[in-house]
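The full complex has more chains than appear here; those shown keep their coordinates.
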Amino acid sequence: MLRHINQFASPKNFYALSCKLVHYFGGACLLLFVAGVFGGLLFSPPDYQQGESVRIIYVHVPSAWMSLFVYIVMAGAGTIGLIWRIKIMDVIARSSAPLGASFTFLALATGSLWGKPMWGAWWVWDARLTSELILLFLYLGYIALQSAIEDPRMAARAGAILALIGIINIPIIHFSVEWWSTLHQGPTVSKLDAPSIHIDMLIPLLLMALAYMCYFISAVLMRARCDLLALERNSAWVGELIGERSR
Amino acid sequence: MYENTSAVLEAVRLKCVRGERLIFENVGFQLCSGEVLQIDGPNGSGKTSLLRILCGLAVAEEGEVNWKGRSINDDLAEYVREVNYIGHNNGIKSELTPLENLVVARSLMSSNREFSLMEALAQMNLSDIADIPVRKLSSGQCRRVALSRLLISQARLWILDEPFTTLDDNGRHLVQDLIATHARKGGNAVIVTHESLNLPEVILNKLTL
Amino acid sequence: MLPEIQEFFHMGGYAFYVWSSYGLCFIVLVLNIIIPLCREKVIIRSIAIQVHRKQQK
Amino acid sequence: MKSNLLDVFMTILKRDLSLGLSRSSEIANPLIFFFIVVMIFPFALGPESNLLQRIMPGVIWIAVLLSATLSLDMMFRSDFEDGSLELMLLSRYPMTLLIMAKITAHWLLTGAPLILASIFLGVLLNLPVESLLYLFITMMLGTPVLSMVGSAVMALTVGLRGGGVLLALLILPLYIPVLIFSIAAIDNAILGLPITGEIYILGALLVLAITLAPFATSTSLRIRFG
């Protein structure tokens, strides 16, 4: 079993497979995005309280969700890489970090852009907002650590440990709205049993969420491919691959 | 003193890459009980890197190191007890006195309790300064403090990185005697040095990187 | 038709906030695609040079 | 063997304590820093004593957090630079044991004095008894967590150029949960609300840290020496 996984996870096979995956998920992502954006901007109703500004929800909420999700992916992949020494996982963890940081940044920025008209300020020291900011710092710390350690193997393993320690913050961010009375919206969508959101808004939102997910998969694979090439530049399969291509 | 097997320490086709550069490749040797290996080579040829691989602090890109027939990575913790590594850095705390440093060192290693610490220091000509913080000692005196760890350890394999730097002639003789005695008792030593060693009655292998 | 489009872009007075959120997302997401693409090119070229050198030797 | 392990633990503990005491700055420094940070506030906020009273527990906690961060440097840096850490990695004892000793020493040298200093300051500033009590309890639970999480992260950054502030960057986000729950406990206590939840969480963090930190630290150190 383990050998099976190892074979599948050999850099060479992964490189070939990821090429296909990038295309599939990239295509899906494009379609979903178009559908989601049209749905969100044209076909969904304005909110009776927030008016048209509610349309920010279609970019804010998926970004915020992804910012949490990507962290979990990063920590998970890092741990697998750490324990079973699977190079691919190291690479995926490493490539997730900038994407996660981007999503976090987007959640913060779109949140601010939404907060200004809603709360009258770009920024309030609310628990969820601040903990999202911490998440950004966690990502930045991870990236800083990776760039401070030159040996890639060592960097990946150190990063995995850091990500694991930092995962304690994820539940805090998620539950912060419940634990502290805050300005920020409580769970509206993610209450699974009875989403308290209009179906016309829910559908584009879910479309966008899916689009983000597909985007993440294809983007992380693209990054991983680069890292893999750079890491394995001295190995035989890269030589063959590039040799064939340049011929 | 130790049981006599063939090839206690064996390095097989080691390869070392640092950064992007290949440092060495296909390096191997075998040491039987009681043999000493001297490693030499120009600056930057990878002697220090090789030693760190041998004592398990770094992992080789390829190849392996065997101790008594088993790869050292099988049971690193076990292997490490048999090793005494003294690197470029002395591994002593400059706030503590030589004696205090040895107390700590002894508690960390499989040490030779019969041998008193003061005796060890005396043998390295350090008894006068056993109670002066190391920070106030000269470079050669510091090196002597580090090397006095050899006296209190029961490790079978000594791995020494340029042990003679900043030592005076007396110090060099002392350390060579130590190594020779250790080898004659069946111990092993791997030593990086540019100087020629004088170890009577000891089989001295050489490896040039 | 035209007033409708204008109204659409006006976003009920929230034009700045809405369009800059969408714009920002667009920019960041696209950047995250372009950067690895460029990097891949650079890496492949440097490996190609390396391979070439090896073959010449 | 068991008593042997204890022996080694005690030797390392003693060594670190006597090192810390001999560089007296290493205890005094975080303390002085702590007092400074707390004392700056009256300057920054003006002398409204109600306001100060209200925020003092928070300010004290922040000051503790920052000084704990600063003091982390002493845990591994010099051992890394002079090669002692390699010695420990190559010792015949499990690294986790040695690390536990080092963490204990670190807490005794920084955490404990900081707790005393906080209580002292609290009394000086006339904090209400509940505040004081829960300040004490949360610190007893929280500061060891700081030392332990700190040791793991410190092990990751030791010897890296610019490691000092990289450390701060990595570690402060990780300290924030401790801060949040401690402050919540103190605030609730003042308002007469139940606080068992927060105390439990702090306790859980402590247990988690005790079980995981030594392993995380020794793994990190091995990684750094790769």
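Note that the chains take the letters A, B, C and D in the order they are written out, and that residue 1 is the start of every chain.
By definition in this document, contacts are C-beta pairs under 8 Å (C-beta built on N, C-alpha and C of every residue); 3 or more make two chains touch, one makes a residue touch a chain.
Keep in mind it's a predicted model, so treat the numbers as computed, not measured.
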Number of copies of each distinct protein chain, complete complex: A x1, B x2, C x1, D x2
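Just so we're on the same page, only the chains that are shown with their structure count from here on.
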Closest chain to the centre of mass proxy, which here is the mean CA position: D
Intercentroid distance (Cα basis), subunit D paired with subunit A, Å: 32
Subunit B-subunit D separation of Cα centroids, rounded to whole Å: 37
Rounded Å distance between subunit C and subunit D, as computed from the means of their C-alpha atoms: 44
Residues of subunit A whose C-beta touches two or more other chains: none
Interface hub residues of subunit D, defined as touching at least two other chains: 226
Subunit C to subunit A touching residues, read off their complex: 8, 11-14, 17-18, 20-22, 24-25, 28-29, 31-33, 36-37, 39-40, 43-44, 46-48, 50-52, 54-55
Complex interface listing, subunit D residues touching subunit A: 149, 152-153, 156-157, 160-163, 166, 169-170, 172-174, 176-177, 180, 205, 216, 219-220, 223-224, 226
Complex interface listing, subunit A residues touching subunit C: 37, 41-42, 46, 51-53, 55-56, 59-60, 63, 98-99, 102, 105-106, 109-110, 113-114, 116-117, 215, 219, 222-223, 225-226, 229-230, 233, 238-239, 242-243, 245-246
